[in-house]
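Omission of a single protein chain aside, the complex is shown with its protein chains in their original locations.
Chains here go by letter, A, B and C, matching the order in which they are written, and residues are numbered from 1 within each.
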């Protein structure tokens, strides 16, 4: 059994990690940490979990995982993981960080959009960007994963294969994403008050969201040249789910069959990616509470443009699920372990 | 492996059965039937199921399950099961019927609220009312189950123990239930149109809903005397979930500790019933997509009244989940098999 | 023109007051106050109001309304109005208080459920409980209104006429209410976080909500003897709306026609009360954004019980709308002025 610890277990991503790990056949939850709820049973904070996670939350202290945790998930606000991760690694604990702290190879970009980085070398030389299907072989050998953001996951999975295969004019990429509210976390804000979100729909952080540079770094690597995108996120009045509609000019002339063929072939051996058949497009309700990314593709021949639509559950493939998938890859167990529960019809 | 067939697999209860059965370690789905979608792959009707239930729906015909199905679930509109069940039983197939056709021992009550019964003897002498925790020992020996309605399940689980133990004045029972929309099924009606339900809340079939006589039959048996109730169902703008608030006068003087103690003790060995601690009450979100029934109890001492609040997922404990639980009991496997997935934090 | 001031204009009830007053033909908004947003334009806080309420919020100070406000609405947290109201009245300003501070004639009850009262005499001897249709003639002469709570309004309007006419056994009243989330106000709490409310349904403050004593005082007056009720509120995943289902034993033998006749006759001249025809029941969506209270009645003859169902918009008839109705009555203008906008079909 893999002994895991979750730092920051009481946010939505952390709690979703707990849910998935509880159902994982090869895992034992060794520790859940929470500053706010130290000493309180996890199932008192999330009463749904009564009988499943009657585990007292503890406060994380340097060294407190040593000897009892094999893999640590850090589901903490940006900046905290930088402080904790070096110590964890030194004690032989593998780390999957769900914050942005270890997502960037070019740390100067991180510093521009977040804050000064205190663990630059780890980020630049050791951390692996945990986009499971794309970076599979690097993840296998990693001891530190920067787990991707939800928006980047939803864009990169459909786009990277088409870029690598030369279908995309990389100066023309426009990304219009729509997220459920759980992506904003469990902290209180007027923006997540029920009455302000319900029967509402809006764009936010228009072209200034800090997931854009994260996407650009990976796209640039795929393209072998710098890629800049326009990115506009929107908030949908639903709890879970993320849909991304991406637009790009075709680099040459391709038809939809070739585009779908490219995606089909790229993801042939990857169970969590499902390519939709012709004239069929993803719905977030089809991936709810699963680790799937459903992808639809359309060639807009009149405009020589490609339209990509992808759907994920922002808390699963966009956070906790992909983190567990990465743990599975890193520890050499079945990639789908703990993540293959049947989807919901409704 | 138990080979199961689902008749009427493409309604919400049927599809939820498919979801649960797909994750059941001891089950193989042998047949899914649908009149409307015969010949169509189940995963084309429910695209979430792609990769899980790529099974062609077939039309059910007399004898078509013989030799390949051990247990049949009939998730059909009332009246159809009466026609199919005798044949299934004759061919050695155990049946769990999710309609009302086999829920009544007093068939004249069924006939008053539904229609003439064409299989009276089976219903009166053989069928077992599948309220799993209450009728466990009868279910174990049954070959035909009348699976309870969602409203009755949500009321009977909290109420029966208190009635059996004499706490309740059975002439005073008032039941105020609130259901998510999936309880109305997948058929089209103005009443399930998004715009008519969203931001709406209403009572319906006020004191004339036909789940009332179903409840009264079981309550009367528990009380050893005829029980009549007032029952008002309401529609909540959410997909899944049912909350029932029941009110009754105390028969004598009891305090809340005794009431909770009664429930705790009654359900001590039943994993799917969770009694809430003092001053804590159920929320349907805590049981979403699970087979749990959470129960809260309050003594309203000023009025010498008992208040019971229970929450279930109407599609799981209120339909498909309890049906699978009954199959587990009937076939002698672990009662919780296929039903013990960890609950969702959100 | 009536010059009005709204204290606490930036909560939901206050903002709804602003909306209604902006459309009122006989009103001029003279002042909006907000501690939190003093100096900020109201339409910056509620961007929907741009072009309608481009009014800077001010901080309320003793005397700051004198000479420029005829009627003040206090939409403040309980306890603040007690401090401000005496000064307003002394300066000749009529006051409609939306908090609980002036709802009780028996101030000891207030003190038991809220806090010590600092303006006891005003509350006991002068304030009028602003249930518009019931206390019309007292309201006409009042200079201080304790505007009713939303739950009490939804219960008292259907129940008082039947009690006054002797139909109800007043020892048997059970009140099961369901409220939209805006009733909890605009303040932040985990209980109003979108992800915690959406797809959720629960009871709260089971039989300990402080609207119960408010109801009991009015019911006791109607009955001419002390009345105690059982009251359980629930939270519905919708923004606006409140449905109350009330149950009571009939005092004698009455049929539904007599009950409906009693209500029809009682409310004949009151435009905002609509009695539903036989076998028709209210839906909160029918009263959304209106000052209506729709009432349905059912005689449960089998149990000799009466079922009453009422629907209001908690922010309108349950708060701001009834407050404006009371202002209309107090100032002798048309009772429906500013409140007769056509309802929404959806």
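Everything below uses one rule, namely that contacts are C-beta pairs under 8 Å (C-beta built on N, C-alpha and C of every residue); 3 or more make two chains touch, one makes a residue touch a chain.
The structure presented is a predicted model; accordingly, all values stated were derived computationally and were not measured.
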Missing chain -> touching shown chains A, B, C
From the list A:26, A:106, A:124 or A:176, which touches the chain that is not on show? A:176
Looking beyond the chains shown, say which of C:285, C:303 or C:326 touches the absent one. C:285
Given the contact definition stated above, which residue among A:1, A:206, A:225 or A:257 touches the chain not shown here? A:206
Cross-chain touch to the chain not pictured, restricted to C:68, C:112 or C:271, is C:271
Using the touch definition from the top, which of B:44, B:192, B:220 or B:280 touches the missing chain? B:192
Contact set of subunit B toward the excluded chain (per top definition): 12, 181-182, 186, 188-190, 192-195, 197-199, 237-239
Touching the hidden chain in the full complex, which residues of subunit A are there? Just list them. 174, 176, 178, 180, 195-196, 198-204, 206-207, 228-230, 232, 234, 236-241, 243, 245, 247, 281-285, 288, 296, 298, 300, 302-303, 305, 307, 309, 311, 346
Those residues of subunit C that touch the unshown chain are 12, 15-16, 18-20, 22-23, 46-53, 182, 199, 239-240, 271, 274, 276, 280, 283, 285-290, 294, 315, 341-346
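Going forward, only the chains that are shown with their structure count from here on.
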Between subunit A and subunit B, what's the gap in Å when you average each chain's C-alpha atoms? 37
Expressed in whole Å, how far the mean CA point of subunit B lies from that of subunit C is 39
Can you check how far apart subunit A and subunit C are, centre to centre, with Cα atoms defining each centre and the answer in Å? 46
Junction residues of subunit B - those touching two or more other chains: 198-199, 239-240, 283, 285, 288, 346
